[in-house]
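Missing here: one protein chain of the complex. Every other protein chain is in place.
This part shows subunit A:
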Amino acid sequence: MHSIGQIILDNRGAVLDAWLERLPGGAAGARPATFQLLKIELGMLVDKLVAYFNAGDHDLGGPLFKPVEDQAATISAACARDGLTPLETATLIMSLKTITRDLLDREVGGDRDGMRIGVDAVVDRLALVTFAAFVETREDIIQRQGRALLDMATPALPIWRHIILMPLVGIIDTQRARQVMEWLLEALAREEAHIAILDVTGVPLIDSRVALHLTKTVEAARLLGSQVIVTGISPDAAQTLVKLDVDLSSMITRGTLQVGLAEAFRLLAQRNQGMSGSPF
């Protein structure tokens, strides 16, 4: 009498083909790259399953099952990256139940010695592992995209000697506000800038929280001896800020970036005039 491990091993090719047939959209429907990748990875999963079944110690929490779980997690992560839905991914793993059931029916004429229960328990466990890995991968992707977006959205550009421009685009939450302040101060020091223009044209809404962060940033820059010009507050936002009674009198504000730049040149000229006569 063959063991379940041996039966699967003897029919490795058939099991794998049946499995690939069950890819979302069928073997023919899957993208070639995905198909090739999954063929290899599912093959490795079959091998690791065989090794686990043959080892004899059927403990799902034990060290022998770990390689199987890891392999399932790898497959799930690959599916998540390739844009398969969680349902498709879980269905793919769960389809192993039907495949082994068919296999057992064919090879030993039905269930023997609780083989099927053993396999079902393994597949159930793998489905859970797969789901967890899938979510984890997606979370990871989302987090990385978030960071990439954050980096992209806040450049500090030296646009003239002693003048830097920081256009803010998008939603300013606490984390982003903190980062804007950090980067602006860093850029001021790095570029030896006297003036920073903070353009908020791309910021959809300025509430008291954002206003607070703007004020703090302006204040911190002032401590470095630099001036900040805030440009691009929309007429809608201006009327709202007045009603909120946010005190922005400590900042230089200009309607548009263009006017802000003119103001920056004026301030720079003023500074240089003050310098004339000094050895610097």
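Note that in this section a residue touches a chain if its C-beta (ideal position, glycine included) is under 8 Å from a C-beta of that chain, and two chains touch if they have at least 3 such contacts; residues count from 1.
Assume contacts and distances are computed from a predicted model.
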Chain left out of the displayed complex - its UniProt protein name, from "Sugar ABC transporter substrate-binding protein", "Serine/threonine-protein kinase RsbT", "Phosphate transport system permease protein PstA" or "FAD assembly factor SdhE": "Serine/threonine-protein kinase RsbT"
Of A:D140, A:E192, A:E219 or A:D236, the residue in touch with the unshown chain: A:D236
Contact residue for the chain not shown (choose from A:T85, A:T98 or A:S208): A:S208
Residue, one of A:D173, A:E186 or A:E219, that touches the chain absent here: A:D173
Touch list for subunit A against the chain that is not drawn: 171, 173-174, 205-209, 211-212, 215, 234-237, 239-240, 243-247
